[in-house]
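A quick write-up on the structure given underneath.
Note that this complex is displayed minus one protein chain, with the remaining chains in position.
Naming follows writing order (A, B and C), and every chain is counted from residue 1.
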Amino acid sequence: MKVLISRKTGIYYYYMEEGDYHCKEGLIKEEDLKSGNSVIFSNIGREFLVFNARDYDYSTKFKVGPQLITKKDLGYILARSGINKKSVVVEAGSGSGVATCFFAGIVDKVRSFEVRDDHIKVAQGNLDMMKLTNVVLENADINEQIEKEEKESIDLLFLDMPDCHTVLEKNLYALKSGAFIVCYVPSISQIQEITKVISQLESLYLEEISEVILRHWRVWEKVARPNHRKEIDHTAFLVFIRKI
Amino acid sequence: MKVLISRKTGIYYYYMEEGDYHCKEGLIKEEDLKSGNSVIFSNIGREFLVFNARDYDYSTKFKVGPQLITKKDLGYILARSGINKKSVVVEAGSGSGVATCFFAGIVDKVRSFEVRDDHIKVAQGNLDMMKLTNVVLENADINEQIEKEEKESIDLLFLDMPDCHTVLEKNLYALKSGAFIVCYVPSISQIQEITKVISQLESLYLEEISEVILRHWRVWEKVARPNHRKEIDHTAFLVFIRKI
Amino acid sequence: MKVLISRKTGIYYYYMEEGDYHCKEGLIKEEDLKSGNSVIFSNIGREFLVFNARDYDYSTKFKVGPQLITKKDLGYILARSGINKKSVVVEAGSGSGVATCFFAGIVDKVRSFEVRDDHIKVAQGNLDMMKLTNVVLENADINEQIEKEEKESIDLLFLDMPDCHTVLEKNLYALKSGAFIVCYVPSISQIQEITKVISQLESLYLEEISEVILRHWRVWEKVARPNHRKEIDHTAFLVFIRKI
Partner (left out) sequence: MKVLISRKTGIYYYYMEEGDYHCKEGLIKEEDLKSGNSVIFSNIGREFLVFNARDYDYSTKFKVGPQLITKKDLGYILARSGINKKSVVVEAGSGSGVATCFFAGIVDKVRSFEVRDDHIKVAQGNLDMMKLTNVVLENADINEQIEKEEKESIDLLFLDMPDCHTVLEKNLYALKSGAFIVCYVPSISQIQEITKVISQLESLYLEEISEVILRHWRVWEKVARPNHRKEIDHTAFLVFIRKI
C-alpha cells in the first residue's frame, strides 16, 4: 500500500498497488505511482506526496466500532506497565481488535477473550490485515476463562469491558508476581467499583489512576497555537493495578 | 529484585535478594523475604506487600539526568509511529539511555548517538542493568553519522537534542519511505525552527505537533478528585514528521 | 424575556413576552407563559421549565463575530486584575462589544475604541440590548487616542486587537500606577512581540502569561465523565502587565 498526501488539501489517500488511482482530486497514473518519485501529479495538476504505507498507516484503516481505544492510551499502557517483546498479554474484550493488534505487534503472545461474535469477526479481520499470527482470539467470557490460564504466565492483563471489577475478584494466580492489570474505564463510577473490590483484596495493589490527554498544536511561520479542529478529548481513565 | 510496598506509608522499597533488609520501617528477615508470602512484617510490625520486580520497576531505578523523558511521551511516540518488534530505531542523543532502554526492549535494533562521554557512561550502565544487547551506543554526532547509515534501513529516527533541526537538513535516505522522525522539544521556538526547515524540503512532511498531558486521579470510597500531589506536568512537545 | 427549557430535548427557548410562542416542540399559550407556573406544556404535550431571563441569558443573545471572547477569559481577567465597581476600564477594539458589556455591567466607566464602523454598530446594538449607559464607544484607533486620556485615570487597559504591542510603546501615563494592561492574544508569536517590547521598557512589568481552560463534566446517577460534546477549547492566551 502507498500513501498519497495532497499538497493542496492535506487529504490522505491509500493506493492498493493496482492500476490507476481515481480520487476527487483527479486521476493518477499507475506509471507515476510506481515511478519511485516522491512527488507526482494528477491529471488536473494536483500535487501529491507519495510514500510506502507503514504499520501506522494500516492501523488507520482498521474497521472499528464507535468506542475506539486511542494510541495515546495504548502507548501509555505499554510504557507504564513495562511490557516488551518477551511479554505475554491477556485481554478482554477484543472489541475491534485495535488493542490486540497493537500489543501483538510488540509482545511475544496475546490471548484475547470476547463474548460477542460480531466483534470476534471484526477483530480477526484487522489481525489478518496486519498479518499478526501470535494472537489467540477466543469467543468466551474472561470471567470463566482467567482461572484456566497457566500459573504465573501473564505479564499484563488488559481489561476493556463493562463490569471489569468482577474479573478482579477471580483467582488471578495466572498473573506473574508484580504483573500489571490495566483497566480502561470511561467513567469515574467504574473506578469506584474497582477500588471497592481492591480494598477487600490482599492480592492486588492499586498503583495509579490516571488520564492521558493529547493536545494538538498548530505552528506555522511565526504562529503557534493549539489546534482548534483537533481539540483535547477525554477517552477513558486508566487504572494500573499490581498483582502481589 | 523484589519490590516491597509498606501498607502504612505507601513507600516502595527494592530488595536485591541477599540477606536481611533494613529500612526506616524496620528490619525484614531474609527468610520472610524468600518465603513466597505476599504479605510480610518487619520487626517493628509494619506490614509489607512483596512481589517480584518487573521491567517497569527496574526502569524506576535508572540513573538519570535532570531532564527525563517520561513514559507518557515514550508510549505515545511508539504508538503514534507504529514501531514494533521488527523495527530499527536510530536516536540522538542517548542522554541517560531512558529512551534507548525503552525502544530496545521492544524493537529489533537500536543505534544511539551521543556526543557527551559522561552521558554514554550513564546510558551504558542503564542498558547493562536491563541486560539489553540489541543496542549500539556511539560517542558521535548524529549530524556527521546519519548520512553513513545504510539506505532505507531506519523505521524511526528519534531526536532528543538541542538544534535537532540541523539533522533534518541532512540527506535522510537511510530512512525508509514513510518512516517517522520524532523530535522531542521542550519549547515552541524549537518547533518554529523545525517547521521552517521542513517548509523548504520536499522530502519531509510535518504530520503532527502534539503534547501529551498526564493527569493523576485519586479515588477512594466515594471520593474522586485529581491528585494534588502529582499534578499535570509539561515535559515537551512532540513533532511527528514523515519521510517521503 | 422568559427562558423556556424543554425537559425532553434540553433546548433553550427565549420568549419575548408577547402573544403565544411557536417552536418546533409545539405551541405554548400566552396565558400559560404568563401564569407564573414554573412548569408548563405545549399543545403537543412537551414539558417546559420557565423562568425569568437574567443578564446571563441576554448575553447569550449577543450578535457576535466569529471570534468571541469567552466568559472563562473575561472572568479571569476581571478577577486577576482586581477590577471592581469603582474602576475605569479602557479597551480596544470593541469588536462585538462582548467584553464591553461585561465590564460595563461591573465597573464605573468604560471607554472603548474600535477602528471598524461595522463593529461599532454591532457593539452599540449589544450595549443597547443590555441597557448599559456607562460606556463611551469611539470609532478611533487607540494608538492615536491613548495619549489623550486623562493622566492616571485608568485602572485596566484591555487590548483585544492585532498588533497590540504597538499600544504598549505609547506613553501610558493615563494608567494609574500599578494598573493592569491585559492583552488577549490567540497565538504565542504575538506574546513574543509583546515580551520583546516590554523588555525594552522600564515602565511596564510582565506579571503573568496564562491560559484559561474550561473542562465540562457530565454527571448522572453514578456516572461521571468529561463531556465529549463540549470539550476543552483553546481561545487565547492572556498577558497580564503592570504599569510601573
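Assume contacts are C-beta pairs under 8 Å (C-beta built on N, C-alpha and C of every residue); 3 or more make two chains touch, one makes a residue touch a chain.
What you see is a predicted model; the values in this text were computed from it and never measured.
Set against the missing chain, the residues C:C23, C:V115, C:A140 or C:I209 yield one that touches it, C:I209. Contact with the chain that does not appear here is found for just one residue of C:L33, C:V50, C:I181 or C:V197, C:V50. Counting the whole complex, the residues of chain B in touch with the unshown chain are 186-189, 192, 221-226, 228, 231-234. Mapped onto chain C, the interface with the missing chain covers residues 3, 5, 38-39, 49-59, 71-72, 74-82, 84-85, 102, 105-107, 155, 176-180, 188, 191-192, 195-196, 199, 202-203, 205, 208-222, 224, 232, 237, 242-244.
In this text, only the chains that are shown with their structure count from here on.
Chain A and chain C have CA centres that are 42 Å apart. Chain centres here are Cα means. That of chain A falls 20 Å from that of chain B. Each of the following residues of chain B touches two or more other chains: 188, 224.
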